[in-house]
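For this depiction, one protein chain was excluded, whereas all remaining protein chains were kept in their positions.
And then subunit A:
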Amino acid sequence: MDRQRFEDLKEAYALNALPEEERRWFESYLARHPELRREVEELRSISALLSLAPEEQEPPEELRRRVLAAVEAEAPGRRARRPSPAERARGLFAGRGPLVAAAALLFAGLLSWNVFLQAELGKLQQANQSLREQAAREIPLRATDGMRQVEAKVVSVGGEKAVLVAENMPPAPEGKAMQIWVIKHGEPLPAGLFRPRPDEEAVAAVIERPLEGAEAVAITVEPEGGSPRPTSAPVMTAKV
């Protein structure tokens, strides 16, 4: 009779959907029948998959700051809080009145020189922007969960050639390389390999296939010589 009740309730238990009283009964029955634990664990693993189903939402940066600050406050021997730039400036000039006055005069002179330079710079930036718009298109890559601090983009030049540029890309594990894929009609096509080095913060690699007609670009970690088809989930992707 009890066994029948167990069978009747096990899925609801795995989904955390039993009322309190039934949950207590179920757990006490399970404690008396350890041979049934494996089956319940498996049901729990399956129900836990539902946690991956929701539409993805980007957590706000402010939340990250809040959580990390709370953790820092509890970390042993936590780092001293860094003063803000304004606080540092105040500290620098504390008790140095005459020095500040001289610096102010110098600053005024530099300011007028700076106005002239800014005007020139503005013209150059305008010209540069116009050239860039004509020549290149940038598509940011979206990092999957493990590579959030990597900033990467595909820079497509004139529609035919494209380059992948990445900052903060970690070095590939021993015996592995990063492989670029161009996805066309749902088919991933190999498009080049690169190996970020530990001592370089930025890396660039040529995408060895035209992006015309492609749906997406992706990066996976593959064996050193590359793979004809991806053998792991992408670490970064971009819809083209």
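One rule holds in what follows: a contact is a pair of C-beta atoms (placed from the backbone, for glycine too) under 8 Å apart; a residue touches a chain by one contact, two chains touch by 3 or more; residues count from 1.
One rule holds for everything that comes next: contacts and distances are computed from a predicted model.
Missing chain, UniProt protein name: "RNA polymerase sigma factor", from among "RNA polymerase sigma factor", "Ion-translocating oxidoreductase complex subunit E", "Simple sugar transport system permease protein" or "YeeE/YedE family protein".
Within the complete assembly, A:L15 is the residue of A:L15, A:L36 or A:L193 that touches the hidden chain. One chain is missing from the display, and on subunit A it is touched by residues 8-9, 11-12, 14-19, 41-43, 45-60, 63-64, 66-68, 70-72, 74-76, 78, 144-150, 168, 170-171, 173, 181, 183, 186-188, 198, 201, 215-216, 218, 220, 230, 233-234, 237, 239.
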